[in-house]
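Note sheet for the following structure.
With one protein chain withheld, the remaining protein chains of the complex are depicted in position.
Let's turn to subunit A:
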Amino acid sequence: MLRMFRSEWLKIRRSVMWLLIAVSPLIALAFGLFGFKQEGSFPWIEALSLLSALHAMLFLPLLTGIYAALLCRYEHAGGGWKMMLALPVSRTQVYFVKFAVLMLLLAATQLLLLAALLAVGWANGISSPVPWRTIFASLGGGWIACLPLAALQLFASVAFQSFAAPLAVNVICTLPNMLVVNSARVGPYYPWAQPMLAMLPREDYGFGAFNLSLETLTIVVLGSFCVFFAAGWTYFAKRSV
């Protein structure tokens, strides 16, 4: 397993992915530096809301799809799948490692957002102590809420030879997020909206799917993740290359 990570690392080491990781946190940082005004009694939470709004609604789901597509692109393009699968490796391992790398890239993105948040707080001289618990719940929750979407996008990226097809699906499905979160019925089941539902501080948003308990969301997220991941994994284990 470790040797496969090391092999995968070599392939992504010099890839455009590293630039993409910084895009969303940088935009959030710009939002925070120019748009943040210390008014309420919970400045950190307000800053978090401001920084994570666009990130959770738009960039995080989009990036999930882009990372997944990029991780599969060099395998599709150069015949990497057949080369790798004709080596003494198990397909299950290959799939698990791809998924793990995808989640690690998302984790790196979340950590950069944390850095952006701390920078905004520091620049605005927020004096109250950093509410680490809430912040980690938000960033970690957003990350975990990416699981079903990541599983779905990896499945699509493995299945489609084309780089654009899974991305197009992803963009089309991400755009209605703003509407979907208003619906308590559909919202929690919509993989593209889950990062937003999990990430935005709940105290600030009392509408639609935000009224649902975190427990419900967690069950739905983990449940759908298992289904999507199993589907992609079985497909990959059986497909002809």
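Please note the rule applied: a contact is a pair of C-beta atoms (placed from the backbone, for glycine too) under 8 Å apart; a residue touches a chain by one contact, two chains touch by 3 or more; residues count from 1.
What we mean here is this: contacts and distances are computed from a predicted model.
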item	value
Undisplayed chain, where the name is taken from the UniProt record, one of "ABC transporter ATP-binding protein", "DNA polymerase V", "Carbon monoxide dehydrogenase medium subunit" or "Acyl carrier protein"	"ABC transporter ATP-binding protein"
Contacting the left-out chain in the complete assembly, out of A:83, A:179, A:214 or A:231	A:83
Selected residue (touches chain absent from view) among A:18, A:74, A:136 or A:235	A:74
Subunit A, residues in touch with the chain not shown (by the definition above)	3-4, 6-7, 10-11, 14-15, 74, 77-80, 82-90, 238, 240-241
